[in-house]
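With one protein chain held back, the other chains of the complex are shown just where they sit.
So, chain A:
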Amino acid sequence: MNAMSPTPSKAYDLNFARWVYENVDGGDRMALCMQCGTCSGSCPIGTQMDHGPRKLFMMIRAGMKDAVLSSNTLWNCVSCYNCVVRCPRQVPVTYILHDLAHVAVREGYAQAKESDNARFAKAFWWSAAKYGRTDERLVTAKYYFSFGVGEGIKRGMANQKIAMGMVKTKRMHLGMPHKVKNTGELHAILAKAAEMEAKKHGAK
């Protein structure tokens, strides 16, 4: 298995298509896609994707690496699984999009750093990795402040009322963050996983 996806020698490079078939989670089923459009038509936010899964899959087949890895389709998927349930060829669309998002992060594509969903995913993971739990309050704060201190405060103030409502109805708590019993063990497990991942893909 190749560590990184191949650097394209041209805009259309079939080596990228082959790499996706072999390395991306669910990529092996992509050859079965018959371009019917059920996935993109099923997507609740399909109109807000630049390409949508069906077209993205055709772009992968055509070897358009840069266009694929900088597509907002990878980031706008909300994991509703409508497409996976309905796809007549049982292509695991959601898995493929998520794994391609990982590839885009690993390979430093701009969308992967700047998109809203990437920021939120990072904040979510920060809490999950640190405490073994997601703490609504901290995840939200972390996400807001990823846009800068000024923007963070602005967004926080704008949503204060919602936050108070959530506290009142016990949907969000104030005190210490929730965490698992033994965070030390969790951190050791994650460190090991990161080490294995790095060996597999080569860190960047």
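Basically, a contact is a pair of C-beta atoms (placed from the backbone, for glycine too) under 8 Å apart; a residue touches a chain by one contact, two chains touch by 3 or more; residues count from 1.
Just so it is clear, contacts and distances are computed from a predicted model.
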Absent chain [UniProt protein name; select from "Tryptophan synthase alpha chain", "Putative spermidine/putrescine transport system permease protein", "Fe-S cluster assembly protein SufD" or "Heterodisulfide reductase subunit A"]: "Heterodisulfide reductase subunit A"
Selected from A:Cys36, A:Val78 or A:Ala194 as touching the chain missing from the view: A:Cys36
Contact with the hidden chain (one of A:Gly52, A:Pro92 or A:Gly132): A:Gly52
Absent-chain interface as seen on chain A, which is shown: 34-42, 46-47, 51-52, 54-55, 82, 86, 88-90
